[in-house]
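One chain of protein is taken out of this complex; the other chains stay put.
Presenting chain A:
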Amino acid sequence: MKHTLKSIFSICLILSLFFANAQETAQKKEADVSKTAGVIPDNGNSKMVKLTAAKMTDTIVVPVKTNRYGLRVGVDLFKLTRALYDKDYKGIEFTGDYRLTKKYYLAAELGNENKTTDDERLNFTTKGSYLKAGFDYNAYENWLDMENIISIGFRYGFSTFSQELNNYKIYNSNPYFGETAAIVSGEKFNGLSAHWLEVVAGVKAKVFNNVFMGFSLRLNTLISNKKPDNFDNLYIPGFNRTYNGSFGVGFNYTVSYFIPIYKKKLKPEEATTGNKK
């Protein structure tokens, strides 16, 4: 089940990236057509081409294309609603991003989690807060005043948390006296921390006005973590579980609101260079 879910996500992700590529190549072709027409000089069409070029600059100047810059704040609905069906989980995550340039966004997530993991041999509760900061690169070429985002980015994550060992079982490969029952512990390990790196692939689409819906998929790898004595950080808030594979996975489903701060007019040159690229 876990793996099916994982593969579905990965397929969705790859498809979405193909979509982004398709958009770009289409535009490239457009640019190329005008270019080749301009290059051919001797068949008498050159004059006509120049005319269209002049016309093009005219049309660009009249409806000025503007990019809006500002702060987008949101909340992760996946974490928020999980408490409804998973009694062992409480969590919240706020997301934010600030547009730096046409393509780059400063991005951050701030969250808090309280999760009880009930395993075959262990039962423990992890509580803590985390902050992830980094950037997103928007790979999507928007038309006109569209503001959709298909992004890839990096994050640096940091978390401080505590682990509480509720109960555990002793492994005995020679259970002559029978398997012993789980031992209630209640031991608490405070002051733990972890650092990690994340690669994020995400999609954000404008639903109406300044409201965006989006989701992101994350792969993360631990840099360091302060482990408790005689126990381990099997779950880290913000990072997710640390076992089953060398990479952790994360997911969020956000609804966010864009607060416009200023607008930047897109100059025609900029537009053409953008096209050429």
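We adopt the following convention: a contact is a pair of C-beta atoms (placed from the backbone, for glycine too) under 8 Å apart; a residue touches a chain by one contact, two chains touch by 3 or more; residues count from 1.
Note that contacts and distances are computed from a predicted model.
Novice: Select, from "IPT/TIG domain-containing protein", "Xanthine dehydrogenase family protein subunit M", "Glutamyl-tRNA(Gln) amidotransferase subunit A" or "ABC transporter permease", the UniProt-recorded name of the complex's unshown chain.
Specialist: Not shown, but named in UniProt as "IPT/TIG domain-containing protein".
Novice: Among A:Ile183, A:Val207 or A:Ile261, single out the residue that touches the unshown chain.
Specialist: In the complete complex, the chain left out is touched by residue A:Ile183.
Novice: Pick from A:Ala108, A:Ala139 or A:Leu222: which residue touches the chain that isn't shown?
Specialist: Residue touching the chain left out of view: A:Ala139.
Novice: Give the residue, chosen from A:Leu77, A:Ile92, A:Leu106 or A:Val199, that touches the chain omitted from the document.
Specialist: A:Val199
Novice: Please give every residue of chain A in contact with the chain that is not shown.
Specialist: 3, 6, 10, 13-14, 17, 20, 119-122, 137, 139, 152, 168-177, 180-181, 183, 199, 201, 219, 230-232, 234, 243-247, 249
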